[in-house]
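Here the complex is missing one protein chain, while the rest keep their positions.
Letters A and B name the chains as they come in the text, with residue numbers starting at 1 for each one.
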Amino acid sequence: MLKRAQALFLRSLGAVLALVYVGGANSESAASQLNMPQGVTEVSQAAYDIHMIMMWICTVIGIAVFGFMFYVMYAHRKSRGAVAENFHENVLVELLWTIVPAIILIVMAIPATSALLKVYDTENADIDIKVTGYQWKWQYEYLGEDVKFMSELRTPQDEIYGREPKGEHYLREVTEPLVLPAGKKVRFLITGNDVIHSWWVPDFGVKRDAVPGLFTSAWAKTDKPGTYVGECTELCGSGHAFMPVVVEVKEQAEYDQWLADKKAAAAEYASTIGKQWTFDELMVKGEEVYNRSCAGCHAVNGEGIPGVFPALKNSVIALGPVVEHLRVVVDGIPGTAMQSFADQLSEVDIAAVIHYERNAWGNDVGDITQPIDVLNYKQAK
Amino acid sequence: MQTSHRTLLAKLLALAVAMFLFAVFVLPPLYDLFCEITGIGGRTDGKYEAVEVRVDTSRQVEVQFVAANNAEMPWEFYPMEYSVVVHPGESRAVNFFAHNTTGENMVAQAIPNVLPNNAADYFHKTACFCFDNQPLAAGEQAELGLVFILDPDLPDSVNTVTLSYTLFDITDRTALSISQIQ
Partner (left out) sequence: MAHGPATLADGWVKYISRWVFTTNHKDIGTLYLWFSFAMFILGGSFAMIIRAELFQPGMQLIKPEFFNQMTTMHGLVMVFGAIMPAFVGLANWLIPMMIGAPDMALPRMNNLSFWILPFAFAILVATLFMEGGGPNFGWTFYAPLSTTYAPDTVNYFIFGVHIMGASSIMGSINIIATVMNMRAPGMTYMKMPMFVWTWLITAFLLVAVMPVLAGAVTMMLTDINFGTSFFDAAGGGDPVLFQHIFWFFGHPEVYIIILPAFGVVSQIIPTFSRKPLFGYSSMVYATASIAFMSFIVWAHHMFTVGMPIAGELYFMYATMLIAVPTGVKVFNWITTMYKGSLTFETPMLFSIAFVILFTFGGFTGLMLSIAAADIQYHDTYFVVAHFHYVMVAGAVFSGTAAVYYWLPKWCGKMYDETMGKVQFWIAFIGFNITFMPQHFLGLAGMPRRYADYGLQFADWNMVSSIGAFMYGAAQILFLFNVVRTITHGKPVDKPEVWEGAEGLEWTVPTPAPYHTFEKPPQVK
């Protein structure tokens, strides 16, 4: 009887939730709009399970407590002629409602503990990946493989500021996703470069703060290839909302191929760094890099944010000697938000962006900065 | 003002002042101590003096090395070997490569971390570049040495130990003047 009533209740609650969902439906699946995702790893499943257990316990207690309260509000109202009694204590009842919740809590602690143990089981990983939070992008380094790259938001500023319609993957797309093999245990070593970030992939049940000077670890293992999107979850400055995490899980063979391509591309890049670029090629490339990596502070129009981030338009650096410009971009300016881009941008990117800054928005130095110049600058030091 | 108010006021003000002093002068060292004991944050102990050699050859543990640069630290910095396999109790030396790629003389400090946290207490360094700050002149390169021993009491559940260093630029805050480097 009780079981049937419970099943009926669950079903009707499900129907209500489904109705709510239809009201708020967009294009995503039903669950993702209202509830925690079950995800694709053991940890995310454990988090989901304990979440649901807690939610149901709270729901049942809530219905009992509020049900009683609403009954009292109906039955003992003055307008129905209720006369107040005068009791104000009952030791037995008070003891009961102290002890019973305590027992419920102790029971809840058991699954809660076993779920947490799973989170911390980082031993025996097949692959180690260093994840570093930067303002405002992620760097992934495949340890022992000599592969590392930056992953930053690909959504153009024009979409963010409403000058162009928003794409399907608005704020959920990056220049280069993290790629993982299915069926392998991956350990993430997470750290921060500047301020504290937090690396979150809901479908993996992984959320770890990326603290500068500190390394922490988390892990994931999934058999389901696919694309999983996450976010930065620790306030890290003005680009906080604009540094998504995108992870692609591939079958082992595809992953091996990807890794091999990645290494080959790096080798090829190293050999073509000497290529001479034309003025216009660099402008196109530079605008792309600038809008992605610099416009967050210095603004798309190069005017910065007065009082916070300096303008580049008509600035001393952008119009002055190129070596000073290189120094600022490659080494950064200590003690300010202008960090070193030596590790974050490639030589080609740095050359292009410097070229662009010197020749855009009415700046007209007219010189050409080549990737080889950047390399020479770095090596000369 | 009544005397009873005055004594109470004095006591409560003393409590407030005490809590302030507690926050500034007691909590930080207490936290450091706590971290060292429990390995929170994977901090390692200072220099270790090996007392006896008891190499546990029946067991192999992989030790990985990871390097990171903090913001504004343009040096090249990486471990010369990514991982080594050691027996607990065995002393092993490894090197990190550092290259000051800038045109300025700089001083760096490496901050170590050990993962997993429960291995931190068993990771002993008999020599480490992280004990001192590391000055490098403009363009200078160096191999920075580390000698370590894994304690044979390392918990059995640990098969891999990861030692990571974050390199910070401390040129501005160090007392070592640039002229001393040259």
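Simple rule for what comes next: a contact is a pair of C-beta atoms (placed from the backbone, for glycine too) under 8 Å apart; a residue touches a chain by one contact, two chains touch by 3 or more.
Quick caveat, the model's predicted, so the values are computed rather than measured.
Of the listed positions A:Pro212, A:Gly302 or A:Pro371, the one in contact with the omitted chain in the full complex is A:Pro212. Annotation: of A:Asp128, A:Glu152, A:Asp194 or A:Asp373, A:Asp194 touches the absent chain (contact as defined above).
If you put the missing chain back, the residues of chain B touching it would be 1-2, 4-5, 8-9, 12-13, 15-24, 27-28, 31-32, 35, 38-41, 70, 109, 111, 117-118, 166, 168-170, 173. Touch with the hidden chain on the side of chain A covers residues 24-28, 32-37, 43-44, 46-48, 50-51, 54-55, 58, 61-62, 65-66, 68-69, 72-73, 76-79, 82-90, 93-94, 97-98, 101-102, 105, 108-109, 112-113, 115-120, 135, 159-162, 166, 168-172, 190, 194-196, 198, 200, 202, 205-209, 211-214, 216-217, 229-242, 244, 305-308, 335, 337.
The criterion applied here is as follows: only the chains that are shown with their structure count from here on.
For the pair chain A and chain B, the distance between C-alpha centroids works out to 28 Å. Across the interface of their complex, chain A is touched by residues 41-42, 64, 66, 68-74, 82-83, 100-103, 111, 113, 115-116, 138-139, 157-160, 162, 164, 166, 168-169, 171-172 of chain B.
Chain A makes touch with chain B in their complex at residues 122-125, 128, 130, 132, 134, 143-144, 189, 191, 193-194, 212-217, 327, 330-332, 334-335, 339-340, 342-343, 378-381.
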